[in-house]
Structure formats: C-alpha cells, structure tokens
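Data first, discussion second: the structure below is written as structure tokens.
A single protein chain has been omitted from the complex, and every remaining protein chain is retained in its original position.
Order of writing sets the labels: A, B and C. Residues in every chain begin at 1.
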Amino acid sequence: MNGQDEPILDIAHLGHVELLTPKPEESLRFFVDVMGMTESGRQGDSVLLRGWDDYERGSLLLTASSTSGLGHAAFRTRSAAALERRVAALRAAGHEVTRHEGNLGHGMSYRFRDPDNHLFEIYWDTEWYEAPPELRPSLKNQAQRFPARGVNVRRLDHFNCLAVDVRACREFFQSTLGFRCTERIELNDGSEAGMWLTATNKSYDFAFTREAHGIPGRFHHVTFALDSREAILQAADVFLENGVFIETGPHKHAVQQTFFLYVYEPGGNRVEVANAGARLVLAPDWKTITWTEEERKKGQAWGLRTIESFHTHSTPPLPDGKGDETVPGDDLSAEGIAS
Amino acid sequence: MNGQDEPILDIAHLGHVELLTPKPEESLRFFVDVMGMTESGRQGDSVLLRGWDDYERGSLLLTASSTSGLGHAAFRTRSAAALERRVAALRAAGHEVTRHEGNLGHGMSYRFRDPDNHLFEIYWDTEWYEAPPELRPSLKNQAQRFPARGVNVRRLDHFNCLAVDVRACREFFQSTLGFRCTERIELNDGSEAGMWLTATNKSYDFAFTREAHGIPGRFHHVTFALDSREAILQAADVFLENGVFIETGPHKHAVQQTFFLYVYEPGGNRVEVANAGARLVLAPDWKTITWTEEERKKGQAWGLRTIESFHTHSTPPLPDGKGDETVPGDDLSAEGIAS
Amino acid sequence: MNGQDEPILDIAHLGHVELLTPKPEESLRFFVDVMGMTESGRQGDSVLLRGWDDYERGSLLLTASSTSGLGHAAFRTRSAAALERRVAALRAAGHEVTRHEGNLGHGMSYRFRDPDNHLFEIYWDTEWYEAPPELRPSLKNQAQRFPARGVNVRRLDHFNCLAVDVRACREFFQSTLGFRCTERIELNDGSEAGMWLTATNKSYDFAFTREAHGIPGRFHHVTFALDSREAILQAADVFLENGVFIETGPHKHAVQQTFFLYVYEPGGNRVEVANAGARLVLAPDWKTITWTEEERKKGQAWGLRTIESFHTHSTPPLPDGKGDETVPGDDLSAEGIAS
Partner (left out) sequence: MNGQDEPILDIAHLGHVELLTPKPEESLRFFVDVMGMTESGRQGDSVLLRGWDDYERGSLLLTASSTSGLGHAAFRTRSAAALERRVAALRAAGHEVTRHEGNLGHGMSYRFRDPDNHLFEIYWDTEWYEAPPELRPSLKNQAQRFPARGVNVRRLDHFNCLAVDVRACREFFQSTLGFRCTERIELNDGSEAGMWLTATNKSYDFAFTREAHGIPGRFHHVTFALDSREAILQAADVFLENGVFIETGPHKHAVQQTFFLYVYEPGGNRVEVANAGARLVLAPDWKTITWTEEERKKGQAWGLRTIESFHTHSTPPLPDGKGDETVPGDDLSAEGIAS
C-alpha cells in the first residue's frame, strides 16, 4: 500500500504466458487449427500466438523444450513509472529482479521468481498487433478478423500454477505487485489450498492451487476466453471431432462461477476454454470469499464432482510419472518448431 | 494527470443512476416485474432497485417527478482519499462541489454538474447488499439469488446523456475525474458527435451523444447488463409479451460492438439491455477509436440503419413535444411511489 | 405394415405423461414455480399442467398417489380412423384394449399395457388450449404467453421407461403402433439394453432402458424441451437456487446427442430438461444406430461418466429401498393436490 487505504494499481493485466512443449509441431497445430489462434512471430525455439481480440502482438509463447510446463507468465504495467515502482518494491522486499531485453512481441522486461520458483515477468513497452491485409477486421475497434476456425479463441484469460505453499505465494503477489485476492480456499487445518488474484475487473487474472507432491514450479493450466457459453459447448464438439482429450466439463465452477472446459494439448499441458458471462468484480474493496473444506467437497456449482486427474495431472510430469496416468506417454524429443 | 504518464485511477466504477418518472407506479412495476429487478429501499419519492449481481444495495433510484429524465448519476471512488482528491481537482478547476448527506443506499457524497448541466455524484462509503433469507443465493460469491423472473437484469452497465457540446463534456470528465475515452465520433466539420468513457475494463461506463435542439441536461438511456446475447433475445420476447414498446434491436452496435435492445419504460425513459460478450478493454493505454461521419452512416455492425427516434426521442421531452412522436402521450400526474 | 414397404404412420406424437407423486403439493409447486409450467385443469386427485408451447390443454398429469412412478403415457393419433386401425392391430395381436371415457384434457381413449406392464393410451379427440386473457400471447401462432418464470418449460419432449425385456417392448411398439427405432444399445451377450423410438421428426418420442432388478412397470424419467442449450445452463442455476437435487448434467448424450440436465422432483421422479438443437430425423428410412457395450462404456459425448444413480434410481422405489440411496427419505402421505 502507498498509504493507509490506497491500493497499488501498477499492474494493468496479464500479458502473455509461455508454455513449454516436448511436441512443438503438434502443439502448434493444436493452437492454430483447433484453438483457432494466429501465429504472429518466431524467435529461436519459440512461436508467438494470439487470439483475435488480444491487442498485443501475442498472448501465448509456445517454446520447444525437453518437457512440458510453464516457461514464464508476464504482466503488463499501467505505465513506465509503474514498472519501475514494482521493480523497486520487489527489490526492497529482497527479491532478485533481472532486466530482460530482446523479447519477442514486447519491449524490455524485468524477471523474477515467486516463492514457489515459477518465473514471472513485468513490462510496459509492448507491440500493438498490426493485422496483415487478409486478417484485417471489418470493424476498426477490433484487433483482428474473427477467424471462424476451430474454437475461435478470443483472448488469453488467466493461468493457474501449483504451489507447495499457496499462502506464501498469495502474500508475495499481494504485497509486491498489488494484486487483490477475490476468492480463496482454506482447509480445516488452517492451510491455504487455493487463491485467485486479480489486477483488473475480471474476477481473477491467475490462480494458485496446492501442489500435493512437494515439488515446486509446476503448472496446472492456461485459460483462453471464448465469446459465450454456447461457444464453449461448440468447442467441446470441436475437441471431440479432433481427437483432443477432454478431461472435464463443460460445467460451471462454484469458485468464481466460470463456465469451463478442460483439455490436454499435445505437449501434455492442460488448457481451459472458459467464459464468465457478464460477471465482473467492480468493487474496489471486494471482500475476499473464503471457501471451507466442506464447501469445496460439494464439487462444482451444479454438482459435478471434481475429476481425480484435476488433482494429479500437472506439468511438467512428476519424475516418477505419477499423476499422469491419464495421459498417453509422451516421447520427449524436442524438434525446433520455429525452424 | 499526476505526472508525465501516470493515469488518474480514482474512480472505481459507475454506482447508480437516478431516473425521474411521471408514472412512478407503472415504472416500478416495469422494473420489478418485467426487468426482474429487486426493490431494496424507499425514501421520500424514491424507490431503490437492484440487479441480482449488483454488490451495492442499489443501482437504480426511481424517483417520482413531474417529468422524465436523469435525476443524477453516481460514481464510486477507489478509496476515501481518492474521493477527496477528485473533489480537490474539481474545485481547483473552478467547479462547484457540494457535500450531500442522508443518501439512500450509500454514505456521504459530493455533487457537481457537468458542462451540460447534468447532475453527478461521487462517493466512497457504501452499503453492501445483504440479501434477506428468501433472496440468499446458493453460491457465496454472489450477491443475491438469481430471480428467474422477467428479463433477469444482472447489473447496471452504463448510461448515455445528450449534450449540446460533447467535446466540452468529454474534456471535463477526462481532466477532472480521469476517465479514459475508448471511442468517439468526429463529424466532417470537426465537431464531436459522441464519446464513450470508462474508468474500468468495461469498454465504457457512460457515453454522451449530441443534443440536436440546443437544450441542456437531457438524457438518452440507461443500460443494464444481462447474462448473454441469448438472454437479450429472450428479453425481446418478454418485452413483446408484456406490451413494452421495443424501439430497435436486438442488434450489434458498430461502436463498442455491444449487443443491444432498446425499449421505453412507462415513464418515457429509454432503457437498454445489453451484453458485450467477453469484450474487455485491458490496455491501460488504449488508443481512442475515432469514427468518421461516413463510417457512422453505415449504420450498425450488421447493417441495421439507426432508427430515426434514436436521434429524436430523449427525456425529458422537448417543451413543444417534438421528438416524442413515437411515445404515447404521458399524463404527468406524479403519484408518490414510495407512499 | 400396410404393404411391402409402407410405413405405419398412425401415431402423430406423444401427447401427455401421467406422473404419480406421494408429495402432490410439493410436486405441484415444483412444476409451476420452478419449471414454469401452467396449471390447466383438475380432476379427482390429478392436476393437469402444460408448457407454453404445448398446443393441447395439458401435457403433464400430476396425480397424488401412495408412491411415485408413471401413471400412464398417451399418444395422439393422426386421425380418428388411425385410432381405430391401431386398436384393431393391438387386438389382432392379442393385446387387451379398453375404452376410457371422461379424460381430463382430451376425449375418449383406448388403454393397453406394454409387455413390461406400463399403462399406455392412444386417443384422437383432444382439447386445444385456449389461453385466458392474462396468458394470451402476442403472436397468434403461439399457444400461450412465454411465462418468464423459473425454467420456462416449452413443451413435453419424451419419457423413458425401464423394462426387464427391452427387446420385447421395442418389437411391441414397432409392430402394433408403427414406431421407428432410431437408436439402440446391444450388449455383448446379444441382449438389448436400450432403445429409442419415434413417430415424428424428433429423433425419439420415448425410450426404454433395462431394468436391473427384474421388476416390471418402472419409470426412469420424463423430459421437457427448453428453448436452447443456454436455457438449460440457466435452468441449472434456477434448480441450484431452488434447492432442487441435480443428479447429472448439463452435458451432451452420445446417444441421440441430446443436451441434458437431470433433477429429481419432490415426489422422487426423475425429470430431465433437454434440447436437441436443430437436430431432426428427416429420413423416412433412417437406419437404426446400434451402440455396442464398448462404445457405451465411453460415457457421454464429451466424456462425462454416466452417474451411478442413473442406473439405480427409478420410480417407484424398489421394495427394499435399494437404488434410492441418493434420494432423501420420502414420507408417503398423499394429500389430495386437487382438493
């Protein structure tokens, strides 16, 4: 806080997520052909992708790797000064922050790690997407033409990491970056099992849930917004027709009331398509909703029991392969997808 | 601006709109039975109403009056200090600001007038809605039970005023309150015909369009958000079945891409139900979209021509009754709706 | 068959279903307040109900009883002569058919039992619904005003009975009444586990699935059509808000591709709301789809596993209470709901 009751408002929104994939070509085909995203750049082993309503050049960086999981997640600040203020706050709190140049799709950034060792990035300078002629929209208040292909991803919505100590991560993001906690889960033993943070009027920009095996830095899923709940029902058919593994949904989360559908992309990472309808958190002093263990045992909003793999499957896979029973064995050869 | 590139972020969101109605009982029945809103308080000649997802006690104040139009519109600030900063900024710019106590549904506020003489209010202290037992929701992250009645208004979304000098109003709201202009219309003669301002991630919290008769202080419409575009199609049927005059829609605006439907409530005020889908303005430095006269002549997004009454009907009616040909004659007896 | 390749076309459509309920008042409140149906008559222990798009006076007959389950199901014929032809065919095949007068909502009917002892009725003379002034629709091609209340049931869609010998029932309905079988399930041992029959362009008007306990005459569910898939998602919220037990869904059946949601009404009977989208079976010579045991083990269309109670809960309950673990204990006092 700047003062007694003044919120920190320096983070503008989630900018992009970098996903690692051991099957880069298949992952790329999935995001372009099935998800309906557009390739907007290549650099090294990475391909930049975007939804038609993302205003920046890219929102998903797909990077060939020996394994799956999160590369990094990045937030854009509200101004150049806001960026410097957050770097100062991180350093003042004893966190290591490094300057990062040569980014694909945006300017200079600062990188740091959360208490669970996930890599994060904040930046101000960015590239606004300029659609080539064949992708120019009919309405000038839109970034890119509606693709009418596959699932028609609209924009990046949020991501979800696992953490051994959820509370420590929440406090880190609240105190150093000013995120607000809209909802959380507190178990009977007082420990924290999940938390949802936002810097916008969306009810969350990212979430952390508990990692059960004590292994830091793991990733649960990345989520893209579609236009409507009907679009998500149609997406289920598109996934079915394309042989994409549907893990669970469509259904409505009790937490945050998001209408969701989870699939696995070819690299093994869990991908969600979701729509929150007209739901926004407008209250600047929103009172955090705390769910109890008993409440969460009721399952999802309309009674769907949370599927077992939701608690076991994450990326990268566990060293012993546990928690990945439901995923067909990945061969980990990493061809360069940008070559 | 506080500094070179620092935005003013003191306004949190649109809080409520006060509508004047010469037919208070009929207007109240319209908002409760047809719109599906809930009465949440009475004071003097006013009734407070709310949508099921509004977090404050009320979002619509319906006040019996000798005529129709806007009573006032109110914005909530992000903090107590933010409120004082905005009052100081208004006064520093030479505007008269008065303190207002005893408000229904929220605490002390400050009131002032825009350059077109509309009455505005800003406040910080508010009452969070506490649902009575029969209206308690099943999910604890929701303010009130879904009513399953009429049009099922979710929450207040925005309002639209007319102004003789749109540009002056825009500059007033940008400089004193920090609103950002996401879209505007500039005619061939360089004058400004419309502007859409926001303090949130919604692409607008209110709009001003040009008043054609040189009369200040007039009102165009208030808009409530429904859940989905399908909900708006269903609303059209509900209006039809209840004998509510549908002016135009459902259709999609080119400006802001809102999916809209306009009706007249019994007091003569235009009411819109709308849904913007998953559209949000996340860019903190969004570049204002300026529509030209030629572009606006194309009509709405899918080609619907803008209906004539959209440019002529406003509230209160013109002294000579012009511009209200399409509305059945109002008898202006104002019974107390709160008695 | 009339000739070599001539189909029997004497049945026009499913007309109504009679449900037995040991909690008549609560069941009535459920169908009127939550389902949004309209009461259209009373006779003895029965109340007649209807959806806003049902053209006949009623489509659901709710009858107070000492237990739950199916009273009877009724089909309307295409003509008076068609009715007599079907009676003759039933009698020629050795089935007992009795004439039934004094029906609520339609004229004289004939009643008979299927091989599993469920009671059926066929009739031609019917009462077209005449809406009272307050329920008259705005459009003259519609039976009744859209209610904008609860789930807004549109019309009766289909029902599902259990049978010890599914194949015998299928052959009975095909040979005597001319129903066409659009889909069926055949297990590895050659036995028949389910069949879906139609007399219309809907892909089914009723279904039979296997009864696991050897008890005849049991009932699985009755289904009402809503307007859209979005309406079914909204219905899930309405059920949630009203404390109605949601058994499973919303999801999409693989069989028939119906978008479904199952709940239990207060009397214990399973009720489905569903929408098949634009799907119709137009081919007069549609080739029956036969699902294998392996195919059905895959669960529903998008991978949802079929919930256990779907195979165990039916009405009336088993004598020993087995199969009804998931239902709160019913007290079986039957008050007259029509008194």
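We take it that a residue touches a chain if its C-beta (ideal position, glycine included) is under 8 Å from a C-beta of that chain, and two chains touch if they have at least 3 such contacts.
Model, not experiment: these values are computed from the prediction.
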Query: In the complete assembly, which of A:L119, A:A168 or A:L240 touches the absent chain?
result: A:L240
Query: Touching the left-out chain: which of C:D227, C:E241 or C:E272?
result: C:D227
Query: What residues on chain C make contact with the chain left out of this view?
result: 3-7, 9, 12-13, 53, 55-56, 76-82, 128, 139-142, 154-155, 183, 200-202, 225-230, 254-257, 275-280, 282-284, 286-287, 289, 291, 295, 301
- prompt: Going by the touch rule given at the top, which residues of chain A touch the chain that is not shown?
  reply: 36, 137-139, 145-146, 148-151, 227-228, 230-231, 234, 237-238, 240-241, 243
- prompt: Given the full complex, what residues of chain B touch the hidden partner chain?
  reply: 228-230, 233, 236-237, 239-240, 246-252, 259, 261, 301-304
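Here is the rule we go by: only the chains that are shown with their structure count from here on.
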Statement: So, in whole Å, the Cα centroid of chain B is separated from that of chain C by 46
Field: Distance from the mean Cα position of chain C to that of chain A, given in whole angstrom
entry: 44
Field: Multi-partner residues of chain C (at least 2 other chains)
entry: 228, 230, 237, 240
